[in-house]
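Before anything else, here's the structure in question.
Every protein chain but one is kept in place in this view of the complex.
The letters A, B and C name the chains in turn, as written, and every chain counts its residues from 1.
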Amino acid sequence: MNSAFRKLSFASDYMEGAHPSILSRLGEINFDKNPGYGADSICESARRKILAACSCPKGEVHFVVGGTQANALVIRSLLKPYQGVIAAESGHINVHEAGAIEAGGHKVLTLPHSSGKISAEAIERLVWSYWEDETHEHIVMPGMVYISQPTELGTLYSLDELTAISQVCRKYELPLYVDGARLAYGLACPENDVSLQDLGTLCDIFYIGGTKCGALFGEAVVIPKRGLIPHFFTLIKQQGALLAKGWLLGAQFDVLFTDGLYLRIGKPAIEAAGRIRDALKEQNIPLCFGSPTNQIFFAVDEKQRAFLREKVDSSFWEACGGGHTILRFATSWATSPEDTDALIQVLQAL
Amino acid sequence: MNSAFRKLSFASDYMEGAHPSILSRLGEINFDKNPGYGADSICESARRKILAACSCPKGEVHFVVGGTQANALVIRSLLKPYQGVIAAESGHINVHEAGAIEAGGHKVLTLPHSSGKISAEAIERLVWSYWEDETHEHIVMPGMVYISQPTELGTLYSLDELTAISQVCRKYELPLYVDGARLAYGLACPENDVSLQDLGTLCDIFYIGGTKCGALFGEAVVIPKRGLIPHFFTLIKQQGALLAKGWLLGAQFDVLFTDGLYLRIGKPAIEAAGRIRDALKEQNIPLCFGSPTNQIFFAVDEKQRAFLREKVDSSFWEACGGGHTILRFATSWATSPEDTDALIQVLQAL
Amino acid sequence: MNSAFRKLSFASDYMEGAHPSILSRLGEINFDKNPGYGADSICESARRKILAACSCPKGEVHFVVGGTQANALVIRSLLKPYQGVIAAESGHINVHEAGAIEAGGHKVLTLPHSSGKISAEAIERLVWSYWEDETHEHIVMPGMVYISQPTELGTLYSLDELTAISQVCRKYELPLYVDGARLAYGLACPENDVSLQDLGTLCDIFYIGGTKCGALFGEAVVIPKRGLIPHFFTLIKQQGALLAKGWLLGAQFDVLFTDGLYLRIGKPAIEAAGRIRDALKEQNIPLCFGSPTNQIFFAVDEKQRAFLREKVDSSFWEACGGGHTILRFATSWATSPEDTDALIQVLQAL
Partner (left out) sequence: MNSAFRKLSFASDYMEGAHPSILSRLGEINFDKNPGYGADSICESARRKILAACSCPKGEVHFVVGGTQANALVIRSLLKPYQGVIAAESGHINVHEAGAIEAGGHKVLTLPHSSGKISAEAIERLVWSYWEDETHEHIVMPGMVYISQPTELGTLYSLDELTAISQVCRKYELPLYVDGARLAYGLACPENDVSLQDLGTLCDIFYIGGTKCGALFGEAVVIPKRGLIPHFFTLIKQQGALLAKGWLLGAQFDVLFTDGLYLRIGKPAIEAAGRIRDALKEQNIPLCFGSPTNQIFFAVDEKQRAFLREKVDSSFWEACGGGHTILRFATSWATSPEDTDALIQVLQAL
């Protein structure tokens, strides 16, 4: 990667390793002897810090390695065999996890989405339509709600929206689960008004993303009220999600939740994304979905796409008619100002 | 852990981090931009080196995070729904993976073991008893064979034994899968006569352990003949075993398979284990199971156990009658001569 | 049920027992000693007759007890773990089987329907969109196609439509499975141009419904080309779908496929349905979905619904706005002309 001409890459937000302070920490403790499976003091410290940040000191934290793993594990563990999970049609569990939820025995009950989001009203309607159906005993029962914050399209639930969803969930006793794979980019976003404490209050379970947010790998599953999932440890083991050296995950989250690093770590990504959006707007390239976070969706024609392909890696999102294509740039905590500058130069030549 | 009195720990072989050259490598590449899911050049390099070491250049290598994950994934992917996996009663998949194989829909067809090992003859008898049963269509069909090298009791299959098992497996078209969680400790053992090339020749699939053998985490699943499991990538994803930053695994195995490090890395553990066994023998403490590798099993009485408990962490293995208990010490690539000396001093005071 | 005033019931087509010749047959053979699990001569005879009727003499027939069981069994047995089944959104497996397909580990990949039917074009588009997606290895692969003939809305695929679907399926190597729960009512319908032989030629697997079509219970799963599903017997057993006294199923289908009874048995139902439709039209009650078979869907207002509720049992289908409701009447092989007359009288008073 040290060639004179270096192709830019804004293809995803998990191309780099970890925040340097995480690497240092791993180096420092490398020859310590820690017990396995998360029963060590570093995990304990990380758990305390996370629960404090979420204002739910009596909750539980479980560390797992990745997002699909976290989703499959949480959903299988929470649902009864006769239940399914309500999610947006665009939800990651519905479209991009190779059928992991169904492989665990459960139907994804999809709702149409608006820029990646679903509403409290739509959830309530689905629940009613189940219970009002005279034959509902032949139908999959809605058993929990899955949303992502930020969503797969980079949008954010407002505190009002999340509160409304939480209220519907509690009214109908549906656990609310939030997939926070990119949570740091939500927390760092000026438009955001949902804090970690709000998640700790409004959700029954959520995960704080590490893989895309400064860790080498790992996600922290938070259960604000202890005891939601009995024998969760054994379920984690059974599903192959228990890291032998659990302290590797603990150490990373301990660093991320020291001195508020997790709240700050997404800022450079948001700033870079803002600058890139401005550059796209100046070129009259239409932005899509209204994402304010680190994912930038935009529509290009064939010629523009070909031009970009030479200079910068992006993600193909979807064809959108008339020969246009929606592409995605993603910035990350590790995106350098130099790369952003270089990308903007490319965009100005479009 | 810097106190003047430091309790020794020989409780397991996954208490430390990674070989220093792995940590350096991760630091060097931390800000490179790598594509996700193992589609990067580092993984590619690691795969080439592993396949060369196993003399199966046309094979496949897939990196996953942990051993239970590897086992569940491989076994679910290989078996048909009407098949089960043959294993020793003492096999890790039968006793210590929280029912992961059954959770994936399959029965573990157990055979009695001899010091953790099963024989070609016993496998053949089980297969015959299935086919000879007039009602076998109502019975789980044996569909593959699982063994561990070294076994859970630290013993090793000889090349003759493994060859015989391989021949039976091929005769009856049962894929042979070897769990190599501690493979480096087998390879470094003077008693061992089974090489990586032998595994590449005799097995249909096996994994080379990283977690317990010098990596931070990770196992390399090797398929000597490409194509054994169609769409394995999607199955890995579906089971939550696909690491987004696959290059983290690739980089670790690339280091382990550069200049033969993996073949050497277990040596200090074997030497330390030898010295500890000698010390135990001098004290007339009975050794168990005949393990020549990095796990040392030995039987103590109540008084000896109480004495040891103060000075050194070990693993409880099993009660063995007459107030005696089998304990386990495990050494690792990271065991220091100082710790071994200190342990021997403790043992001499028994 | 012998009261002077007898409320009519057209609520479903599985309210009565079996065709009298089936009951007689069961009586005749009651004290014969038959081997279990379908290995008897009666099953053998029934299989031969069914395969002859379907012009696939070298095929396989397996008898199971019910439709949901047949669907779950066939779909789980055919799909690989990384695959899902394409079906209409209105397909029985998607809406009314309590998540049995997902409980077996598979996603239902839904297509919008037109009066219960899906098209060859829509199937092909879905397959292409899968293969064209650069990330399709993270997505459930379409692995087979499920359709119902007649559909859940009483409509029929024409021979042209079915041929087109079959061609797409063969082009992309997707097994085509037809749910024939109400097949007798399709075969007896003048609008129908799809014969049993066509199913034997165009499908990879289908079931001939008994439960709703004159049997006490039971469905005959037909595989035109022997060997499609290896060890299907064991899979049937494993899923609890193997009847110990398999000859109970064989005897019923043997009667149904003697002298072409199955081809005739639906006629009275179709004639009754035609008369009921005429009566509805005369009253200007809108018919829905264009069903020509034994299910009659029609829209009523609140007052009409209340009037009907007193006199006749129907099935609620769905609310359709403006205070209107779609109801369903179902006729069956056992519907008596007297009951149809009585229903028509009721309708004339609407």
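Heads up, the rule we're going with is that a contact is a pair of C-beta atoms (placed from the backbone, for glycine too) under 8 Å apart; a residue touches a chain by one contact, two chains touch by 3 or more.
If you're wondering where the values come from, they're calculated on a predicted model, not measured in any experiment.
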| item | value |
| --- | --- |
| Residue of B:Leu51, B:Ala98 or B:Ile229 touching the missing chain in the full complex | B:Ala98 |
| Residue touching the undisplayed chain, where the options are A:Pro81, A:Pro112, A:Gly227 or A:Pro337 | A:Pro81 |
| Touch residues of chain B, complete complex, unshown partner | 81-82, 84, 95-99, 101-108, 134-135, 137-140, 316 |
| Absent chain, residues of chain C that touch it | 1, 9, 11-12, 14-18, 20, 23, 26-27, 29-36, 65-73, 97-100, 103, 211-212, 216-217, 234-235, 237-245, 248, 334 |
| Where the unshown chain meets chain A, residue by residue | 76-77, 80-82, 105, 137-138, 141, 230-231, 233-235, 237-238 |
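Just so we're on the same page, only the chains that are shown with their structure count from here on.
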| item | value |
| --- | --- |
| Identifier of the chain whose CA centre is least distant from the whole-structure CA centre | A |
| Centre distance in Å when chain A and chain C are each reduced to the mean of their C-alpha atoms | 43 |
| Cα-centroid distance, chain B relative to chain C, in whole angstrom | 51 |
| Centre distance in Å when chain A and chain B are each reduced to the mean of their C-alpha atoms | 33 |
| Residue numbers of chain A (touch at least two other chains) | 97-99, 103 |
